[in-house]
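Note that one protein chain is taken out, while the other chains of the complex remain in position.
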Amino acid sequence: MSRMNMIQAINSALDNMLERDPNVLIFGEDVGYFGGVFRCTAGLQEKYGVKRCFDTPIAEGGILGMAIGMGANGLRPVAEIQFADYIYPAFDQLVSEAARLRYRSAGEFWAPITVRSPCGGGIYGGQTHSQSPEGIFTHVSGLKTVMPSNPYDAKGLLISCIEDDDPVLFFEPKRIYNGPFDGYHDRALQPWTQHPMGEVPDDYYSIPLGKANIVRPGSDVTVICYGTMVHVCETAVKETGVDGEIIDLRTMLPLDLDCIVASVQKTGRCVIVHEATRTSGFGAELIAEIQEHCFYHLEAPPIRVTGWDTPYPHAFEWEYFPGPKRVGEALTRVMEDA
Amino acid sequence: MSRMNMIQAINSALDNMLERDPNVLIFGEDVGYFGGVFRCTAGLQEKYGVKRCFDTPIAEGGILGMAIGMGANGLRPVAEIQFADYIYPAFDQLVSEAARLRYRSAGEFWAPITVRSPCGGGIYGGQTHSQSPEGIFTHVSGLKTVMPSNPYDAKGLLISCIEDDDPVLFFEPKRIYNGPFDGYHDRALQPWTQHPMGEVPDDYYSIPLGKANIVRPGSDVTVICYGTMVHVCETAVKETGVDGEIIDLRTMLPLDLDCIVASVQKTGRCVIVHEATRTSGFGAELIAEIQEHCFYHLEAPPIRVTGWDTPYPHAFEWEYFPGPKRVGEALTRVMEDA
Amino acid sequence: MADETLRLHLPEPTTRPGMDPDASMIKVPPAGTLPKPPLDEPDDKMWDYALGMVRVLDDDHGAVGDWDPKLDADTLRKGLTYMMRTRAFDDRMLRQQRQGKTSFYMKCTGEEACGVAQAMALRPDDMLFPSYRQQSMLVARDWPLVDLMCQIFNNPKDRLQGKQLPVLYSVKGANFFSISGNLGTQFPQAVGWAMASAYKNDSKIAAAWVGEGTTAEGDFHHALTFAAVYQAPVVLNVTNNQYAISSFSGIAGGEQSTFAARALGYGLPGIRVDGNDFLAVYAVTKWAADRARSNNGPTLIELYTYRAAAHSTSDDPSGYRPKDEFTVWPLGDPIDRLKQHLIKLGEWSEEQHEALHQELEDEVKRDLKEAASHGTLGVRPCSPSTMFDDVFKELPPHLRRQRQEAGV
Partner (left out) sequence: MADETLRLHLPEPTTRPGMDPDASMIKVPPAGTLPKPPLDEPDDKMWDYALGMVRVLDDDHGAVGDWDPKLDADTLRKGLTYMMRTRAFDDRMLRQQRQGKTSFYMKCTGEEACGVAQAMALRPDDMLFPSYRQQSMLVARDWPLVDLMCQIFNNPKDRLQGKQLPVLYSVKGANFFSISGNLGTQFPQAVGWAMASAYKNDSKIAAAWVGEGTTAEGDFHHALTFAAVYQAPVVLNVTNNQYAISSFSGIAGGEQSTFAARALGYGLPGIRVDGNDFLAVYAVTKWAADRARSNNGPTLIELYTYRAAAHSTSDDPSGYRPKDEFTVWPLGDPIDRLKQHLIKLGEWSEEQHEALHQELEDEVKRDLKEAASHGTLGVRPCSPSTMFDDVFKELPPHLRRQRQEAGV
């Protein structure tokens, strides 16, 4: 057991899997010798050799095309896309190929690839280093979508992704790489070493995909979130005193609907928080499912707190970011409603 | 005034715009001499010359990259992507470039491009000639998304798209190119000549983006749909006798929320129908908005009738397609609820 | 510069429907002129191969030059048989589509030498990443036609459970990768597959195909870049059949250079080969495969041929090219050329040819009867509930709920 931040936990997951399974390969832009621009693959090339962890040309479509071919030939490639904003050049390989290969061949071929990519804003990254595209991928049948909110989960979920025989997108909220960001950029960041979920086994373990985590039980309102927003929601619950039951989805697809439905049926109220743009974001899907399964339990309209429907503006990222104040207002409002 | 099918109406819109505005250019795979695999550009090269209407290499990303550059240099390019399923190779140019150019340059540059693309299934096209990706684009800030349901609208909306100074996706439901498909593939297709909306002026006219159309007023339940599904919903309303108010969105983004809210507040019930896969489809967004704005008017949970979360299976497309039977069941169920 | 007015160039073919067909712009070098280089020839010594054309069969049906693979007569007859079986299959299936027995079909008429000779030059366990016009490779790998027909009919013997469009086969048993409806996507995948093979110190190589039209896709560039960077053991092929649906090859960049030449910029050898010359295709493919297998790196092959039939059953070429263009095509018919060569060798005769033709017709008819006995278009391949299978390895809860809702 060690104290790890998210970067170290991800590195540890990759390390364990490289060690356990000779078919695991790691690659992406700058991930080899250099160890990745966020250092998630640091030391792995030195430890396992250049054939197990290497740099690729700058062509996200090529990276995933190659990964799919490797996956179809028995390997378990783990590709890094340097920023989630740069997944789009690989969109066709993901959507038309990785996601469809098993189906169109009726199970003859498949590609067990994992795509890791840092997402989210709050690091002054501007509009092309801050996006949260997870919602888009949940609309594509054949892909799994995962986003951890802490080092312990990050490691356990990433190992599950690598072992999964379906293509999985593993989004890493870069704002919490180093600590559980409470949503206040003007306060000092608490390091993961001071957080219970920063306690991470060095050895292999896994957390199943498709299982949400109730981070904080509560009875007033269900707060559904994932990634960075888990910590923002915790702050908001603390600040407002509203007894929120905070659900960290961990996996968006497959979704742990049972957990959500049980909670909302209990609380009758719901606030959904994500950093991605609002329109057609994953929050919409959650509301659609909630009203289908909890309609008669709802005492107030569920509220979405999300990024605005604009690119992430460099100078106004804290006006864009759905921080504790906005979440808190939603919590207060959802309690006043009805 | 002529009788036109959708193909002819689209062709007429392009013809009018080529004539009115020398900056309008039309291109895409096989659109030039040949006139397009669905014949939407037939005769235009002959009439306006190869410089106004021409073939492109098979590279959707290149087509839209070129279009954006032309748009930034004062032209109004209308690009055809042969099937909506093949938009994905151009995803980055659409999402990171066309949609973001005006924003990132604070209005210095923009690209007034129109992307036409046939979408939807029901023509035995299998999983790569049947998709309805419109929902994805509504999550991307900076893009407008349009889908007509009849020849008259197709022409008027397409002209608005071409004249619009923002990038617009114009999806053409190929199942209704030749007639208002009622959802029964085993019955004869009624031609557009027998439908009032097949009556189309030869001259220029436009229909504003962002305005929905109440195709059929009703008091029992609001039925929200677009494209092919408008006709399927009409069939279902007829068959069930439920007094559905059918709203044809025409534009998904910007959305005519006022029209939707007024209707749902009146009926208290709602069925949403689209052909795209369900999870995180545009139906989810509609439900999220409806519960936000009509929560206290809702008498039953809104129901989504959609394509399943699978690729479009060639042999089972009629099991996949959300036909009148499934819509009818939803209408009945939504009336029974509560 | 006196005139500073910029002008936009739009490529146009020399002929259109209603005009006399014309092939005068096609330069065909004589057979046997290019020598066969060693497997480790530096790529900058190979430009003549990218811009010229490797040809073995001469105008008198003899085999000439360094590239002659010196195949024995049995092998040649086998190749001929595969080509003729492919054509018989294509003709028969086209008719099935016309009769409404399938929704769709795509012929490879005129391109049979490419697929058959390449399949024979590769090893059976080399992995093929084919396009939709590579049925001849399955024929040459002795895959039962009945199985392909059942896929086309989407009947209960369709191994793909009706999930795929007709002809978009997936035949793992023949090391033939699932064909994608999306053009070009398989090109970088083949590179990745080959890299995995090299990573595992295996001896299997990969081969992939795109049409000349498809070379414009970014995937083509990704494949060549990654193949060059990692020296992947892969044979990358461009079937230049002159057309991409209605677009002549100039729309893909064929006016400025050959498609084999694309390789040059990556420091890879590119070889253009007479795609209607069975011997040349075999020899060039074997050379590229040997090169890959001996860790000398990837090769790009341009198979210069002609799409004699329509693009697909949804297409009518009389709308965009002279009807009789095939008759002036300078490289002839691949089946006829191999037949004449065998006859010249004294290893074949018109009578044998006619007999074989009849035999294959009968065989295909028999196969068709068997396949059709399991049902044609409209029959249910299996329970609609299978529609929800294979989206994921295991059915997730939301698909279970949807399956229930579908009542299937």
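Letters are used for the chains, namely A, B and C, taken in the order the chains are written, and counting of residues starts over at 1 for each.
Just so it is clear, a contact is a pair of C-beta atoms (placed from the backbone, for glycine too) under 8 Å apart; a residue touches a chain by one contact, two chains touch by 3 or more.
Just so we're clear, the structure is a prediction, and the values are computed from it rather than from any experiment.
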For the chain that was dropped from the view, give me its touching partners among the shown chains.
A, B, C
Of C:Lys107, C:Arg262, C:His311 or C:Arg403, the residue in touch with the unshown chain:
C:Arg262
Positions on subunit C where the hidden chain makes contact:
1, 3-11, 43-44, 47, 50-51, 195, 197-205, 215-222, 225, 228-233, 250-253, 255-257, 261-268, 270, 290, 293-295, 297
In the complete complex, the non-displayed chain touches which residues of subunit A?
29-30, 32-34, 37, 50-51, 54-62, 85-86, 88-89, 124-129, 278-279, 308-311, 313-316, 319-320
Please identify, in ascending order, the residues of subunit B that touch the omitted chain?
25, 51, 56-57, 59, 61-62, 65-75, 77, 89, 92-93, 96-97, 100-110, 141-142, 144, 164-166, 210, 253-255, 257-258
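Criterion: only the chains that are shown with their structure count from here on.
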Which chain is the middle one, judged by CA centres?
B
Would you mind checking which chain's C-alpha centre is most distant from the centre of subunit B?
C
For subunit B and subunit C, let me know how many angstrom lie between their CA-based centres, rounded off.
36
Intercentroid distance (Cα basis), subunit C paired with subunit A, Å
42
In subunit B, which residues are in touch with two or more of the other chains?
61, 85, 88-89, 127-128, 279, 308-311
Enumerate the residues of subunit C that touch no fewer than two other chains.
161, 163-164, 168, 180-182, 218-219, 391, 398
